[in-house]
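Here you go, one structure.
Missing here: one protein chain of the complex. Every other protein chain is in place.
The chains carry the letters A, B and C, assigned in the order they are written, with residues numbered from 1 in each.
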Amino acid sequence: MTTSREQPRIDRRDALRALSLTGLGAGLLAGCEAGEDPFALTKPAVPGADGWMRGEERWVSTACGQCPAGCGVRVRVVEGRAIKIEGNPDCAVNRGGIGPRGLSGPQVLYDPDRIRQPLRRVGARGEPRFEPISWDDALALVSERLRGLREKNEGHRAAIVCGRERGLMLELWQRFAAAYGTPNLIDGMSTENGPVADAMHWMQGVREIPAHDWNQTRYVVSLGSGILESSCQLVYFARAQGSMRRGAAGSRAKIVHAGVAMTRTAMNADEWIAVRPGTHAAFALGLAHVLVRDGLYDQAFVAEHGFGFDAWKDEQGVEHAGFKAALLEYTPEKVAEICGIPVESIARIALDMHANRPCFALAGSEALLASNGVRAAMAVHALNALLGSIDRPGGLLVQRQAPLADWPEVEPDEIAVAALAQERLDGAGGPRFPLASSVLDALPEALLSGTPYALDSLFLYYANPLFSRPDPARWRKALEKVPFIVSFSPFLDETASEVADLILPDHSYLERWEDAAPAPSIGFAAFGVRQPVVQPLYSTRASGDFVIQLAKAIGEPLEEAFPFADFKDAMKQRVVGIFSAKRGSIVEEKGNDFLKRLYGSGYWNDDSYPFESWEETLRTPSGRFEFFSQSMWKAISEIATASGKTPAELLAAHGLPGDLDRVCMPGYDEVSWRGKSEEHPLALILFKPNSYPVGGGANQPWLQELTPWTGRRTYTTEAELHPDTAQAAKISDGDRIEVASGVGRIEVVARISRRVLPGIVRIPQGGGHTAFGRFARGWGANVMDLVGVVPGSSLSGVPELCGTRVAIKKVQA
Amino acid sequence: MGSLLEVDGRRGSSELRWWSLAVFLAGLVALGMFGYAQQLMHGDLVSGLRTIGQGGAAWGLYIVFDITFVGLAFGGLVFMTVVRLFHLRALRPLSRMAQIMALISLGMAGLCVIADLGRPLQGLLNFPKYARPMSPFFGTFSLVTCTGCVATFIYLWLDSRADAATQAARGGFLRPLHLLMAAGWRNTPAEAWRHKQTSYLLALALLPFMLIGASTLGFVFGIQAARPGWFGTLQAPGFVVLALISSMGVLTLIAAAARRKPSLAAAIRPEIFGWLGNMMWILTAVYLYIVAIEELTASYAASAVETRVADSLISGAYAVPFWTAMACFVVPAVLLFLQFLRRRVSVATTVICALLLNAAAIVKRLLIVVPSQTEGLLLPYPKGHYLPSWVELAVIGGLIALGVLACLVFARLFPIVPLITLADERSVPHADERPKQRASRLFLTGATLCAGLALAVTGFLLSARFGTERWQDPLVPFSPILFISGMVLIFGSALVYELLPDAGKRAPDPVNR
Amino acid sequence: MSFLRTATRRGLLGALGLLGTGAAAFALAPLRRVRMAIDDVRRKGRGKHWWGMAIDLDLCTSCGACVVACKSENNVPNNGSAPDHAGAGIAWMNLVPKEGSESNDPIELLPTPCMHCENPPCIKVCPVNATYQNDEGLVAMIYDRCIGCRYCEIACPYSVRFFNWTEPNWAEEHKNLLNPDVSTRPEGVVEKCTFCSQRLRKTKENARLDGRELVDEELQKLPACAQACPAEAIVFGDLADGKSRVSRLSRSPRVFRLLEHLGARPKVFYLSRDRRES
Partner (left out) sequence: MKRLLFFAAVLIVAAGAASAVFALRRSPPAIVQPIAFDHARHVQEELSCLDCHKTAETSPQASAPLIATCMLCHNEAKGLHPDEPKIREFAERGEQIPWVQVNRLAGHVYFSHAMHVKLGKMECSECHGDMAAATLPVTRSQVDHLTMSRCMACHSEREASNDCLTCHK
């Protein structure tokens, strides 16, 4: 509910109309208004509609593109218009269910503020003044620039930001980068899901977030995970949670949520353990400690498939302490003290977990997106190993990939090879971020300092850093330094409208061919096809097609690296693999029949998961589950030597205690908060509400009018405060308050609630757009203004979204 | 310019006063129309009303003033009927004011409802089509505003024939109108006798009829089980008493205004104000008693929400207006009571008390309508709040101005105080022995009456969907109209009885003499 | 003179008595009709079906899919961010805090569609018959009759009736996604959940065209909200059919209904392990 009730403004025209209306006039006019049918509005013309018979209706299967989950959907198309989206029962991920994001698809397709043709900036950056240009001109423009760079042997001065974590579009960009020759491809995995994927990478040798066997598990410990509001698998988790809840109490699986707030996840859990921000890892280690202390951990698994649990010697015969020893310090008492929870709860939960195996623990952004993120993720992962839940029924699974055929190998020419050898701009894999694969948030610093080299061209695919990355102001400054920026955004988002020199609008996901590799969830392999459900509304172009055309336009040697007619063709070349594998839900003798069925049902999946296939799931140097990550140890030592330092020095340079062994094992470090506790006493916890799909969604009224949390205020950004916190600052519910950090300040509405711990300010992402269309603009505040970009302390370049301290004060209106 | 002239020496200044006042009121009306036009264009969004449960109230000022005006009408009618039935000669000078007040405020009430509707045009079309008696609105709308208007008008007309005749005799540019009103009044004993009869019976019929009308408004709220604070048996009586209070108040004001004219000052004696004052304090006492009972019951009630609403009034969000209203009830009541004890009437005091009481009554009605919507939510929706927007205020202001203007104009065109009382009824011949009646007169009257009754009953039953599916159109289209016209006929029979000309020897026409 | 007075008195008394009784009868008539209406809803020879819904709160994660699905299926207009639009929003299916609106920290959210009460308070008060209950227990609007007096909104205990405070402002492009099977509502009418009667109609007609009876399986997920629900917490069906899933759920020990004490007898059944009434 609101307090402001301003009346519509009345200008002279209104007044005149009003007067003309008064009395009899009013009556007559009302009569005329009844003239055109109020019960059926006439729809605007859309391309291809005339090919449909009146009232003709088709259901087209495709894959949702609103978030990485890749749910299968069926779209109801009437007279060439997409009317409604429903879940596709054939899809193993959502089984006919569908979430609010997926349902809002039509509002993406028919957003009134979509970009309708390629745009070139006229006039200065900052103000959104563009001129439309033809696709051919645009292609020429880009290809010439890129060719020019290559000829100057400066391919590395082009960078690509691809907001995808997986899928063929990412691979296509990687292919492009490799063939063209630039090391600077930054993918989406470097963002929220980074730490979990890293933990998997260092301990299991698979850089991907794990899947979980919800159907068979009996106990789940969620460490600040937002599975029911912020995750990339909302529908699947909701379904899984539902399936867990069936059956009488006792036989039902339990969920325990340890976190700083009563989130939706906590709301639906059986128990909420309120731990202090950033101490989730300690809690996990406490549980592990109890399990080990009482000998309740899966000794068989540790013995057969574990590495570095007990002390061990490396080739040089140097003795290394094991994880077991490291665990000793995390006694329940100490952990309880760190987390601010009753001692008994730790032992209780630990025993419960052991009693109710199979069980697993999973951590979420609130626990991981801080300086200590990766080790925290490793701690949780280690806990799962101790419970013997790795690749076992009811435990953690490694998402199997569909048996796609490979594209022909790319042979980079020497120009490319030379460029690829260059140091990455974001410092990933270098002394700056030795453990990172790519660090999006490191770009601003690199661009501003111009080291190691100045960037010439930047390609933004599914990336809107000026809104969705920490410290947009800094990004703005940094991107000013880049002479040529291309955005593929279908909407005029902040980045596109403010800094992009060229906008090549992508089709909406309901208009293009694409694959949909579901984010890890079901475990077993699945492959979804995203296909056009309606004819493209405007002269937009699928970015996949554009990349291929670009490669061809640049010419030698990229041409032969891209032997595809278009992206659909490229995808088909991969799908052949599934066809020839002759397994899973679709098996056909003839390739065309296979394709027909694939496109018909929109999904292929092979719903058998081979448990305990260790060679698949443990790809570490030791071939075992590494409590002590040798690959990490190796990586750091090598990078250190390469930069002529000892590992200890390298660590010191990052402000870490110099013990390399310690770093390579799971553990709990205190969060190195941004901002001193004196002037910024409160911890900022931000989260993605489930009305926040890929690319925002603030332009989808259906999502925005769904309140981000269990409150009612819409079209505003609220900060959730504990009554004590509020009282201390003399703030009451509904007040406008200013939240300030060392980086910036925003104005939000206070929401007093016992559902957060004292000393915390919890704010959802997604508000405060300055562009992005009529529905998104002009309400709420962007919490990213409070968060700083990545500092040096982190080895993996984790975006520290939950590592900021803030202060609040009431805004005197 | 009939009645003003001959008595008033300081014509010029009074003229000026009159016109300036009229212009001012007209301006208010125009503003109201402008506001309403806003509402027509932008929808009810321009009002302060919003969805219940999403922080708003769905009913507000419009409904409040609908209640107020219906109340005034009811009170006016009660006054005039009581005066007539019990031959309260002393109060007779006010009877016409009361009638006018009733007539005009009935119109205002209708307009209030229209203003509240989301689709006024549809309302005018669909109500006569589909109206159903099961909804209390049927009562307020068809009974009160339509039938009440007609009945009151008939009474007013018949009652003012004699004066009209005298006016017509005086000539002036309004002569045709006066002649029309006089409807051939010849001042014969028979006519006088007949008029006594009709006015008597009419009064008798109107009283309970309007009682029902006023009570249905109470039902509108009383039957809402889902709205704590409304649900209860005391609503109807409460509404009735409150209505009487405010109408006595307004009557006092009108009388006081009329009294400012020297020619009338004599007729409207202070005792009249004494009587009004007494009525007011008695009624107020009764009303306070009712309120006390309601609040007491609510605050003991088991239902948490019931108590929440009560508390919001007594100590919560609405405490300030509530207690102000209470004060505005108590203080005047006490003052008037003292006046009663001291047996000395001060017109000024009475007027001030009347003003206070009316303000209190309106606020109280607002406090009946709103809190049950904003606080009385049975599901844990967030509380709502309601502030009238300028549009609502403008529309209501316009309506009130319209009412006053109508009063002024009438007072200007026609004696607001029956001339007969000015002349102490000397001109009315005493007709003690009953004159001979024409059989046809009685027959025709009876016929109309019966026809009316028949129409009304059938119309009622038809619009109640007897014998058809509840959702279907009534068997006979526009059956609500049948009902209304039936009621009109019932009262119209009075016209037949009185206006049917006598056969035989014509008495000399006093007008065209 | 004396004669007149006596006559007057007698007449007065007599007439008063007469009119009094008449008045009473007149006043009571509507109420009696209401009673009858209630009764014949009770023992109504209901149509073949009696539609109802069950919502399992143990499965529900309050993700809001039902809310959006409903808006998308039923052409519910967007409210928009304009400040004066606050409180004018429409959501036939809504998430309502189950506890503690006072302390402003709800523990759980209830998906709240229209309860399609067996004894609906809203219908009784409509002055123009613009809303009614059909033989299968659906409480529906007749938009063309509605005059927008909002009396039904006031009468509804669950606040699930919504008034169009202004002309729905569809962006021109957004008109493309309007569902042709559902009429758009003009300014000034009240609207509400229909249990997706248009989908029900389509299913019925298809069954008839195939010359078969309706089967419970095709009904369970019939409304848009039930179809979307990822946790399959919402089940629709025929309460008259004792074997249907919904009627089985409606007999579960976990079941409760909202504000049962009002006697509206809602046909939406909530299931929850701890039967916390709101």
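Note that in this section contacts are C-beta pairs under 8 Å (C-beta built on N, C-alpha and C of every residue); 3 or more make two chains touch, one makes a residue touch a chain.
Values in this document were obtained by computation on a predicted structure and should not be read as measured data.
Undergrad: Given the contact definition stated above, which residue among A:56, A:294 or A:333 touches the chain not shown here?
TA: A:56
Undergrad: Touching the absent chain in the whole complex: find that residue among C:82, C:142 or C:255.
TA: The missing chain is touched by C:142.
Undergrad: Which is it among C:172, C:205, C:218 or C:260 that touches the chain not included here?
TA: Only one of C:172, C:205, C:218 or C:260 touches the chain omitted from view, namely C:205.
Undergrad: Could I get the residues of chain A that touch the absent chain, sorted low to high?
TA: Interface residues of chain A facing the absent chain: 24, 27-28, 31-32, 34-35, 37-41, 50-51, 53-57.
Undergrad: Touching residues of chain C against the unshown chain: what are they?
TA: For chain C, the residues touching the absent chain are 132, 134-135, 138, 140, 142-144, 181-184, 194, 197-198, 201, 205, 208-209.
Keep in mind that, in the parts below, only the chains that are shown with their structure count from here on.
Undergrad: If you average the CA atoms of chain A and of chain C, how many Å lie between those two points?
TA: Centre separation, chain A to chain C: 40 Å.
Undergrad: Which residues belonging to chain C are in contact with no fewer than two other chains?
TA: Answer for chain C, listing residues that touch two or more other chains: 84, 86-87, 89, 97, 104, 106, 186.
Undergrad: What parts of chain B, by residue number, touch at least two of the other chains?
TA: In chain B, residues 42, 45, 54-56, 120, 382-384 touch at least two other chains, as defined above.
Undergrad: Flag every residue of chain C that touches chain A in the complex, lowest number first.
TA: Result: residues 58-59, 61-65, 67-69, 71-73, 78-81, 83-84, 86-87, 89, 91, 95, 97, 103-109, 143, 170-180, 183-186, 221, 224, 227-233, 273 of chain C touch chain A.
Undergrad: Which residues of chain C touch chain B in the complex?
TA: 1, 4, 8, 11-12, 15-16, 19-20, 22-23, 26-27, 29-30, 33-34, 37, 84-90, 96-102, 104, 106, 112, 121, 124-130, 132, 134, 142, 145-151, 153-159, 162-167, 186-190, 258-259, 262-264, 278
Undergrad: Name, in rising order, each residue of chain A that touches chain C in their complex.
TA: It comes out as residues 1-2, 4-8, 38-44, 46, 55, 78-79, 81-87, 94, 96-100, 103-104, 106-107, 109-112, 114, 228-229, 234-239, 241-242, 245-246, 249, 262, 264, 267-268, 690-691, 701-707, 710-712, 714-715, 733, 751-755, 774-775, 778-779.
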